[in-house]
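Yeah, one chain of the complex is gone here, protein chain that is, but the others are all in their spots.
Here is subunit A:
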Amino acid sequence: MSNRTQLTVSPGPHVRSKESTSNIMFNVVLALLPTTLTAIYYFGSSALMLIIACSITAVATEALFQKLRGIPVTIGDFSALVTGLLLALTLPPELPIWMAIVGSIIAIALGKQVFGGLGYNFFNPALVGRAFLLASFPVAMTTWKLIDVTSSATPLGADNPTAIALKDLFLGRVGGSLGETSAVAIILGGLYLLYKGYIDWRVPAGYLGTVAVLTTFVGKGGPIFHLLAGGLMLGAFFMATDMVTTPVTKKGRWIFGIGCGILLVIIRVYGGLPEGVLYSILLMNMFVPIIDKYTLPRAFGEVKING
């Protein structure tokens, strides 16, 4: 038997799970489908155009950057598509397309590629894009078209928030960004990701739980209104759960979620901005390395011998 030259010798384990980065990212795109379709249903072609523009721009920017850096182009891993799609879902439906394109370029270029690409960024790239747009085009970014009325503010900007029916918030019949309208669609996608094990329940539980508890005592509208309004649901299930920019420890994920919740309530109730999801997550992103460092799980057998 002289097969020796043909045999592969490599270190174990010699079998691997079928899971892959691209599969995880693809499933996030799938989980965003209900929200995407709801946005298109309510806002029509303007939403569709924003979604297409952001997605294509994100993927193209990623490819261009990787070409310029002379590294393999990895747009097939769907991660740029996730960023583009998420960014689109945080935009108001009437935003000019060119602004969305600029935001999408910034999201990938400044949010991700300058740090070294996938896995190395500190901030959620889609939120970096949104933060840039909010700072650059504050008026366009905060003008909302209500679904069957004329233009008005996001419910969180309203003088009397309780006047907006909670049922409408839940189903999506309110003004707001593309992906903020229907809590039902977001929860559907979130449950899918939880079921597949692609997100950790501790983050949305910590985030939403903290907001619910705190808004019972402070602010107007009460917990249910605050949970359903604005981008909280989208943020809690799709942005605060971004693997790259959140802690890897279980305790760390609790801290991250709860921290996001506290910051969100502070911003919404005491801050000058109507919406706090964006900055609550970006601020907590900065704490991730330190959270990981101080929440090391107890290693198996970690006690002193005879101690």
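Assume a contact is a pair of C-beta atoms (placed from the backbone, for glycine too) under 8 Å apart; a residue touches a chain by one contact, two chains touch by 3 or more; residues count from 1.
We adopt the following convention: contacts and distances are computed from a predicted model.
Novice: If you look up the hidden chain in UniProt, what protein name do you find among "Ion-translocating oxidoreductase complex subunit C", "Sarcosine oxidase subunit gamma", "ABC transporter permease" or "Spermidine/putrescine import ATP-binding protein PotA"?
Specialist: "Ion-translocating oxidoreductase complex subunit C"
Novice: In the full complex, which of A:34, A:117 or A:261 touches the chain missing from this view?
Specialist: Counting the whole complex, the residue in contact with the absent chain is A:117.
Novice: Among A:48, A:243, A:266 or A:283, which one touches the chain that has been omitted from the display?
Specialist: Considering the complete complex, A:243 is the one touching the chain left out.
Novice: For subunit A, which residues reach the chain that was dropped from this view?
Specialist: Looking at subunit A, the ones touching the missing chain are residues 1, 3-17, 19-21, 23-24, 74, 77, 79, 116-120, 198, 200, 243-244, 246, 248-249, 292, 296-305.
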